[in-house]
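A single protein chain has been omitted; all remaining protein chains appear in their positions.
Note that the chains take the letters A, B and C in the order they are written out, and that residue 1 is the start of every chain.
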Amino acid sequence: MTDVQSTNEPGVLPVTDDEWIALVDELCLRYRNWGRWGADDQRGTLNFITPEVLRYAATMIKAGRVVSCGLPFDSNGPQSGGFGGRTNPVHSMLQDGGDIALGAQDHLAILRYTDDAVAMPLQCATQWDALAHIFYRGQMYNGHGLEHVTSTGATVNGIEKIADGVVGRGILLDIPRHRGVDWLEPGDAIDDVELSACAEAQAVEVRSGDIVLVRTGQIAQVRSAGSWGQYDGGPAPGLGHRAAHWLAAHEIAAMATDTWGTEVLPNDTPGVFQPLHLIMLVNAGLTIGEIFDLEGLSVACQEEGRYEFFFTAPPLPITGAVGSPINPLAIF
Amino acid sequence: MTDVQSTNEPGVLPVTDDEWIALVDELCLRYRNWGRWGADDQRGTLNFITPEVLRYAATMIKAGRVVSCGLPFDSNGPQSGGFGGRTNPVHSMLQDGGDIALGAQDHLAILRYTDDAVAMPLQCATQWDALAHIFYRGQMYNGHGLEHVTSTGATVNGIEKIADGVVGRGILLDIPRHRGVDWLEPGDAIDDVELSACAEAQAVEVRSGDIVLVRTGQIAQVRSAGSWGQYDGGPAPGLGHRAAHWLAAHEIAAMATDTWGTEVLPNDTPGVFQPLHLIMLVNAGLTIGEIFDLEGLSVACQEEGRYEFFFTAPPLPITGAVGSPINPLAIF
Amino acid sequence: MTDVQSTNEPGVLPVTDDEWIALVDELCLRYRNWGRWGADDQRGTLNFITPEVLRYAATMIKAGRVVSCGLPFDSNGPQSGGFGGRTNPVHSMLQDGGDIALGAQDHLAILRYTDDAVAMPLQCATQWDALAHIFYRGQMYNGHGLEHVTSTGATVNGIEKIADGVVGRGILLDIPRHRGVDWLEPGDAIDDVELSACAEAQAVEVRSGDIVLVRTGQIAQVRSAGSWGQYDGGPAPGLGHRAAHWLAAHEIAAMATDTWGTEVLPNDTPGVFQPLHLIMLVNAGLTIGEIFDLEGLSVACQEEGRYEFFFTAPPLPITGAVGSPINPLAIF
Partner (left out) sequence: MTDVQSTNEPGVLPVTDDEWIALVDELCLRYRNWGRWGADDQRGTLNFITPEVLRYAATMIKAGRVVSCGLPFDSNGPQSGGFGGRTNPVHSMLQDGGDIALGAQDHLAILRYTDDAVAMPLQCATQWDALAHIFYRGQMYNGHGLEHVTSTGATVNGIEKIADGVVGRGILLDIPRHRGVDWLEPGDAIDDVELSACAEAQAVEVRSGDIVLVRTGQIAQVRSAGSWGQYDGGPAPGLGHRAAHWLAAHEIAAMATDTWGTEVLPNDTPGVFQPLHLIMLVNAGLTIGEIFDLEGLSVACQEEGRYEFFFTAPPLPITGAVGSPINPLAIF
């Protein structure tokens, strides 16, 4: 990899909102992959995970150790209801031990059973964004319009279109550890240069088709504080817009962080909300994951002495959904 | 493996319901693993998946091909509402293209987003049973009582206790293909002898810690019929009680079928409903999966010329849940 | 009242779809009440219920007898899921006797409690349509556009706007009894002439501000059949489009039937679906109720010897909702 960032930005930084919008527009077009895998493609950069990539990923499994990066799905989750009606999951029992105690299943001879249900926003905790989750100037990945996402769901780019993913080689870029801090502070942006430097320091070679997990430590911070605070939509550390250069240059297949929205908040592009979602999710077709719990993985990487692993996080194939709760597994 | 079944059953078959109950009771005690992995264990036979097993499983990835065994989660699913209040999933949009078209997000400059939610019984489609799902004579795996599953969920043996599973080596036993039929008929039982014969015919060596998928073809049958019919709880092909010998002898870590309830229905143990759930899930601690779509996997196994693969199906770690929807992936 | 219908229709009936559309358009404009009660009005014909009307309604209470017209809200309701994602209610317990039996509330000394929740489409059973429920050529009552009903609900004409209704004098027009049959058959239309004749035969004087319940007997029919059949959206008896003349001429405040959609199905206006909803709900501002159980009321009216009563059916003031489940009460 060459020094990708040196030639990617204008010599003079944008000043006005309009100039920032123009820059993001330029990056959207620069990294656009529409048509790259065909007009009908609905998987985007997951196409970088070729059979060869997957075979190589399998060689990551050496220790036989599994680490989950999924938060518990329950009423103690990060949602405060402040953002767009997202609540924490509501779990209810259809049958439980009490019913059994009261004789409700006495017709079943010696077997008794319990049963349950859940109601939850699909992005309430650890999750993938579907490619139908974001629109840029009226279009989503591969050029589809608004009419493809109505109250009955998404007819293109829904999460079920990547039902046979997301699996491949994963790498963790542990930014707080690289910086020597416990966690990044809200507003701290991570750029392409730092991503490269962190990878180099961790002795991990970034390869086409990699699934990249970027740790900011924000979950460590909220745990230390004993409260989610403004985790769901408030100020946060995260990727800056320049990370787009790095993600595109390395042909990253999927990317996730331990924050609510992946990107530094407030965004480092005045006038543009969540620019990486526009540049990378909509235009490059990058599947983005959020609210990953990377604390256990950080420890495991240190203990294993490596920041690469086999990674699997299949979405639930909910037809027409624009996201999915997941339980990502890293396997060493 | 020796001929496990020959010495496992009484010379004279049970006749009365009480005799069948006595046989199941005997098998429950015979294959009970309570305490085997400690009094606090909540993972059961998943403990058979040692680091070594996992390393071996990784060697299954040779072709770099992924096959999903998950049914779509939507209103066309198998639930008719007939069994215990289980319905198909209800998917709803929190924000969609229509809201965008009407200007509801015009404050967001050039980005627009969609968002959604789902409400569903946890066992409405492809799923794992948690070890808290079944009680045998008032106890679940490792001896816990009814008071551990109330309206607020399971305090032991909940699905979140296996959050870092289920991953390992998978094998498919394709019974209809072995028998030379399109699918098994309702009431057709699969026993230990047939499981062994099928494995042998498929040239697959069954190993300790394997995750076994047994195909009955019932999903092919309902697709052919154009209707789920009585799939959710009605007569079905499936494993007979004698399969317990095979599952226990081979130290199977987890097991799943393409039917609603794993076991042949009506059960082959008059007087006892779902005996394998009692013997294997409660007493042996076996994680059981149901409503897997094994049609694509059947084709893939044929094409790849092998019935073994890397397998991953992480449950959603819903705190206190007694089951979880999943999207199982087989990786060749 | 004069013979309203004789001059209301063209001498020659429409033939083509376009001609029917033109007729409905004409009736929409003819009976339009937009602006009648002010540009900000969101109550429509409920404004006909003046204090004087309400005082008169009170005189209907003579016997002290109450009859509910609400169907049970449960999983045995009329919804088959066939229409637009409408399902029957899902009721779940947050705390129940079983939890108590298992000691979950032992911290509460001598009190124990149960608690529950429901999830349901607002029009799954007995309900009012809000004025925000229907659009005619892009506009709802009083001229509001599509942008007022997004995924976050209705900002105008929502059900909460009639939170202090619906209460007044009710009358039952028992058409099957008038015709001398058990129930009307699917496709049987009720027109303005029959409504007048039925009222006259029942010796009930129709007054401005009345709430009119029209019985078709379809609920008797489905009960007799032992199955809801195609009740939710299939062929049904009901009001024909000519009922608009009668409803408008009598200044009816609200109207309800015992069918899924109020109007005869298939509609008697080829090319136009649910014309009365367009003419009366959107343009006249008439609150329409559906899936009322009028069987008990029919018996009560006969027994009491009168078809008029005090009527109350307050909607739940769900903010921004376009309908509400109700339990209508007739008080003799």
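One rule holds in what follows: a residue touches a chain if its C-beta (ideal position, glycine included) is under 8 Å from a C-beta of that chain, and two chains touch if they have at least 3 such contacts.
Owing to the predicted nature of the structure, the values given are computational and were not obtained by experimental measurement.
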item: Sole contact to the chain not displayed, among A:L23, A:I49 or A:A119; value: A:A119
item: Selected from C:Q95, C:N142, C:T216 or C:T262 as touching the chain missing from the view; value: C:Q95
item: Options C:R36, C:K62 or C:R223, residue touching the unrepresented chain; value: C:K62
item: Where the missing chain touches subunit A, by residue; value: 75, 81, 85, 87-88, 90, 93-96, 98-99, 102-104, 119, 146-147, 150-152
item: Interface with the unshown chain - residue positions in subunit B; value: 85, 90, 92-94, 96-102, 104, 117, 119, 151-152
item: Residues of subunit C in contact with the chain not shown; value: 17, 21, 24-25, 50-55, 57-59, 61-68, 70-74, 76, 84-86, 89, 91-98, 100-101, 108-123, 132-138, 145-154, 160, 163-165, 167, 271-274, 277-278, 310, 312-323, 325-329, 331
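Keep in mind that, in the parts below, only the chains that are shown with their structure count from here on.
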item: Touching two or more other chains - residues of subunit C; value: 85, 90, 93-94, 96, 98-99, 102, 104, 119, 151-152
